[in-house]
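Every protein chain of the complex appears in place save one, which is left out.
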Amino acid sequence: MTTDLIVHPILYLYTDFGVGSLYVGQLHGIIAPHLPRIQTVDLCHELEPCKPRSAAYLLAALGPFLTVPAVVVGVVDPGVGTARAPILIRGEKLSLIGPDNGLFSQIVRQFPGRVYRLDAISARPLSASFHGRDLFVPWALRLLVDPESRPESDLEPFTQPIVGSDWPQQIQEVIHIDRYGNAITGWMGEEVNHNRSLRIGPHTLAYRTTFGEAVYGTAFWYVNSLGLVEIACNQKSASDALDIHVADLFVWL
Amino acid sequence: MTTDLIVHPILYLYTDFGVGSLYVGQLHGIIAPHLPRIQTVDLCHELEPCKPRSAAYLLAALGPFLTVPAVVVGVVDPGVGTARAPILIRGEKLSLIGPDNGLFSQIVRQFPGRVYRLDAISARPLSASFHGRDLFVPWALRLLVDPESRPESDLEPFTQPIVGSDWPQQIQEVIHIDRYGNAITGWMGEEVNHNRSLRIGPHTLAYRTTFGEAVYGTAFWYVNSLGLVEIACNQKSASDALDIHVADLFVWL
Partner (left out) sequence: MTTDLIVHPILYLYTDFGVGSLYVGQLHGIIAPHLPRIQTVDLCHELEPCKPRSAAYLLAALGPFLTVPAVVVGVVDPGVGTARAPILIRGEKLSLIGPDNGLFSQIVRQFPGRVYRLDAISARPLSASFHGRDLFVPWALRLLVDPESRPESDLEPFTQPIVGSDWPQQIQEVIHIDRYGNAITGWMGEEVNHNRSLRIGPHTLAYRTTFGEAVYGTAFWYVNSLGLVEIACNQKSASDALDIHVADLFVWL
């Protein structure tokens, strides 16, 4: 075996910053000196701004598709600089770093770990509004760069339950709108009977297997590639056509 | 020569997924363990959704600017989950992987190759709506990770002509709108007489060499950095000002 065949651990970034933004750019700038010994992946930066609850259910659905071992740095805050504890959830295959605001409450069911409260890393002054740059990514690099190290041994265990540990495992809500205008929900599709209709606002939608089955412009629901119920229109934006937004509720008929 | 000087083969991604989206993120997650032995480049993820014909002409124009050897995974579908064959076009310098819906019909003139029908890769269940993750990128990795391997030897040759093999080499259509609102067309600029005017909708546009030559806010046509005819306004969005969209037709006067 040559050094060429080593698999490098992955740092996933999961935020509402917007890709191509100066925020993501600053994160990559501090990560870059550690490449290629670690690899970094922009898992998603187009999360609905300021909705950690929605992002939590999407992250859980992405869980089975993550390449591990990895660290996820997640940042979605209801308002920048709002008070919440910065935490590390140190799991065997996946560690999670970010705010204790519910963002990790669902994925942690798949990747359990011990929870710690993060301390400021002294080399860098901590800004009030950019913990991603000043706290979360520096901690991720500490964990990743030397996989044998146990930097968490200096941290205080977080003894209270994390925010969202009492939230349900799935929710009848829209959690994400993608570039096509498809509305991803927080409901798992596997056990839903295909005869059921979904009602959202004034609209009642039937099931279709794929887009090709639906008449042009007709709205329908199907089970997407993450296993979640998704609302779509064939070749149109469901979000625009049905006036659907993140956090909108739906019911099964 | 040291290992440091090896040039790694490139995996280009060319989609309408939206960069920073969870779709692109999942692709990079399965590519990441193979870095830096291969390199990956987001060639474009902002293609007009669901328009493989437009994307085909843009890809052909990008052809001369690709770094080879490389594999392009391209995904633009008229509707997700619609029926079309998944294909591999195995060329000497450039291989193409994606749907047989015309997307590769124009670039293949520059980079010809033998066509195969792709089989599902058994290790991963095939979703109905995300062949990029479950089929196309896994096949690209097979081709790239061991350049001496010939994984296509197990595939069935695709004997019918690919979709779009009878399309013209250039089209009088808008094929892409960029962030500035410039409208790129599918017409090659090299042989167009600069005295000719271009008519699109109710607008008649004259030629200018560069933006600097045009009066503020005036629309004009010029030959862009890909060699294609492009419609622009100096310091304004031509798409907004002239109400131009992808797939709009134009004529030469």
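Here the chain labels run A and B in written order, and each chain numbers its own residues starting at 1.
Going forward, a residue touches a chain if its C-beta (ideal position, glycine included) is under 8 Å from a C-beta of that chain, and two chains touch if they have at least 3 such contacts.
Since this is a predicted model, take the numbers as computed values, not measurements.
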| item | value |
| --- | --- |
| Touch with the omitted chain, as defined above, among B:G18, B:P52, B:G164 or B:G186 | B:G18 |
| Option touching the unshown chain, where B:S149, B:Q169 or B:T209 are the choices | B:T209 |
| Touch list for chain A against the chain that is not drawn | 3, 16-26, 28-30, 32-33, 35-37, 49-50, 78-83, 127-130, 133-134 |
| Chain B residues that touch the omitted chain in the full complex | 4, 7-8, 10, 12, 18-20, 35-36, 39-46, 58, 62, 65-67, 176, 178-180, 209-212, 214, 222, 224-225, 232, 234-235 |
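Here, only the chains that are shown with their structure count from here on.
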| item | value |
| --- | --- |
| Distance between chain centroids, defined by C-alpha means - chain A, chain B (Å) | 29 |
